[in-house]
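A single protein chain has been omitted from the complex, and every remaining protein chain is retained in its original position.
Going by the order they are written in, the chains are A and B; count residues from 1 in each one.
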Amino acid sequence: MSIAILLIVFVVLLGIGVPVAFCIGVATLGALLASLDAGPALATMAQRMVSGLNSFALLAIPLFILSGVIMGQGGIAARLIHFAKCLIGMVPGGLAFVNIISCTLFGAISGSAVAASSAVGGFMIPEMEKDGYQRNFSAAVTATSATTGLLIPPSNILIVYAIASGGVSIAALFIAGYLPGLLVALSLMVVCGIYAKRNNFPSSARVSLREAATAGLAALPSLFLIVLVIGGIIGGVFTATEAGAIAVLYALALAWGFYGEITRRDIYPILLKAAETTAIVMLLVATSVAMSWLLAYHNVPTQVAEFLLQFSDNPLVILLIINLVLLIVGSFMDMTPAVLIFTPIFLPVAVQLGMSPLHFGIMIVLNLSIGLCTPPVGSVLFVSCAIAKTTIENIIRPLLPMYAAMIVALLLVTYVPAISEALPRYFGLM
Amino acid sequence: MFTALVAQLDKGFRFFLASLIALMVLCVTWQIVSRYVLGDPSQWTEELARFLLIWIGLLGGAYAYHVKMHLGLDILSNKLTGSKKVLHALFVHVLVILFSAAVLIVGGLRIVQMTTELKQYSAALEVPMAFIYSALPISGVMLILYAAIAIIETLAPQAMED
Partner (left out) sequence: NEDEGVTRLKIGHTLDPTHTVHKAMLVMDKELQSLSGGTMAIDLYPSGQLGSERELIELLQIGSLAMTKVSASPLESFVPEMKIFNIPYLFRDKQHYLNVLDSEVGQALLDAPTAVRLRGLGYFDAGSRSFYSTKKPINTPDDLTGLKIRVQESQTAMRMVSSLGGSPTPVSWGELYTALQQGVVDGAENNPPSFYLSHHYEVAPYFTLDEHSAVPDVLLMSDYVWQHLTAQQRQWVQQAVAVAVQYQRKQWQIDTEHALQQVAADGVTIIRPDKSLFRAKVEIMLADYEASPLGDTIRAIQEVR
């Protein structure tokens, strides 16, 4: 009953054009009122919204959004892009490749897809627009490639899975994530390559070695930002979230003190812009955490799984069904609760079919990371839209072929165990 | 007069939001500095940063509504014209007012009241949890105010001029 209310209210309000955060909020509230007394329902909704925001890991979002804004306005991004263009710009669609590589690199080190999309998208999308790329296309590239970092270590979501699975080694999972993560990045590059050919995407003129070297030298202090962030995280000097603050301070020092491209007067508008973008994402996080809670509270995931699994006993078909369920779930639900709820449900089934828990972990994380950039609920999608100042319906069309590429990668990972297991085996971890 | 008041409120609110973000950067930085430079890890920075994020998320959510930044599908509203468009806009604003009143103000005040009466304090900073949760009703009031402004703008655009 309450789930019917949730779905109907949500779909109707979304169609009418109510902001998504409020669609989710009102629909969840309606469903809560149908299952609890009014007092507890209202207080529970309010508490879930606050607890959704009460997470240190989420802080990476405002911090990297802020550093992204500073990099964009302070000439750091421009120098990096100029250098990258000198290297790869003569390839048609080269900037799209630069975007994918940056997102993968950044997602890998920060372990947060939202951080990657906000940091990289913040400067890449405007730069790509200057070069004639459509905003919607750039936002789609950013959103999808930002999720690769969830598979490439360090990754909090893999740790969450290891704990939920009750027996998979985190070290083995970390090693296992490299190839699938790179596979997704590669498949996205293929899409961009085809797109670039079809649409005659811009390619810049070939540059001289001297010019490239000059650009590299000019970009050196900016490149050091990446070294600082990666080095700091890997060296254990600070956590991925804390790296956000370091990125902000270094970017500020560089743009204000060294390049002189921003002044004291720019600081206030920069802070405000970051606050605004952050808030759009945060209100969505708050209401969708409340919705995830409601779904779990009514055992919806379990019931859906039980319903679907009665259809077949063929392993290939069951794995397909599991993937389908996870894709649907990922569309509506945040990743962490989805992993926590579905691992205990699907893992025993997968193990029965002969799948290793390690392999299953990579599959579920890859699957749910697609959900991060699908509507209606997808934090990475929201961040990318907010940064590109575009709407969800506009970004969908360029996203379609990228979803297709990610699903191809997902099917490969699902049916070819070696992609996940070869490296851990080589290193003697399984 | 009304416009001037709104502008003043807006200005103050924006300044508050920007300050919260700046404070958050300083807070996380202090966490690193206290651990390495001072060798005495700060006990409260992690918690303060999380609480700042709650405030930025909820209050900023109200502000983002004001500047019409929230994401939604606008296929329908783009097609509507005249009085239908006005009715549509009114529906959305009234819905936001109802949600804010019910969840953020009533639900929020319930938790604020509960945590006050039960003397709940946060673990590290030992500040009342009621203080953290008060972001809910404050955000609710701001959302209702901004929605009311939007309704006035829709019904009587001339009231917002001069």
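To be clear about the criterion, a contact is a pair of C-beta atoms (placed from the backbone, for glycine too) under 8 Å apart; a residue touches a chain by one contact, two chains touch by 3 or more.
Everything numeric in this text was worked out from a predicted model, so none of it was measured.
Undergrad: Among A:G132, A:G236 or A:G257, which residue is in contact with the omitted chain in the full complex?
TA: A:G236
Undergrad: Have a look at A:L6, A:I65, A:V98 or A:A162 and name the one touching the chain we're not showing.
TA: A:A162
Undergrad: Using the touch definition from the top, which of A:P40, A:G193, A:P401 or A:P417 touches the missing chain?
TA: A:P40
Undergrad: Please output the residues of subunit B touching the missing chain, sorted low to high.
TA: Here the touching residues of subunit B are 35, 39-41, 43, 46-47, 110-111, 114-115, 118, 120-124, 126.
Undergrad: List every residue of subunit A that touches the chain not included in the displayed model.
TA: For subunit A, the residues touching the absent chain are 35-37, 39-41, 43-44, 47-48, 51, 56-57, 154, 156, 159-160, 162-164, 166, 169-171, 233-236, 238-239, 293, 296-297, 299, 337, 340-341, 344.
We adopt the following convention: only the chains that are shown with their structure count from here on.
Undergrad: Note which residues of subunit A are touching subunit B in the complex, please.
TA: 13-23, 25-26, 29, 39, 41-47, 49-50, 53-56, 58-59, 62-63, 66, 237-238, 241-242, 244-246, 248-249, 268, 271-272, 274-276, 278-280, 282-286, 382, 385-386, 391-393
Undergrad: In their complex, what parts of subunit B are in touch with subunit A?
TA: The contact residues of subunit B facing subunit A are 14, 17-22, 24-25, 28-29, 31-32, 36, 46, 49-51, 53-54, 56-61, 63-65, 67, 69-77, 88, 91-92, 95-96, 99, 102-104, 106-108, 110-111, 114, 132-133, 135-136.
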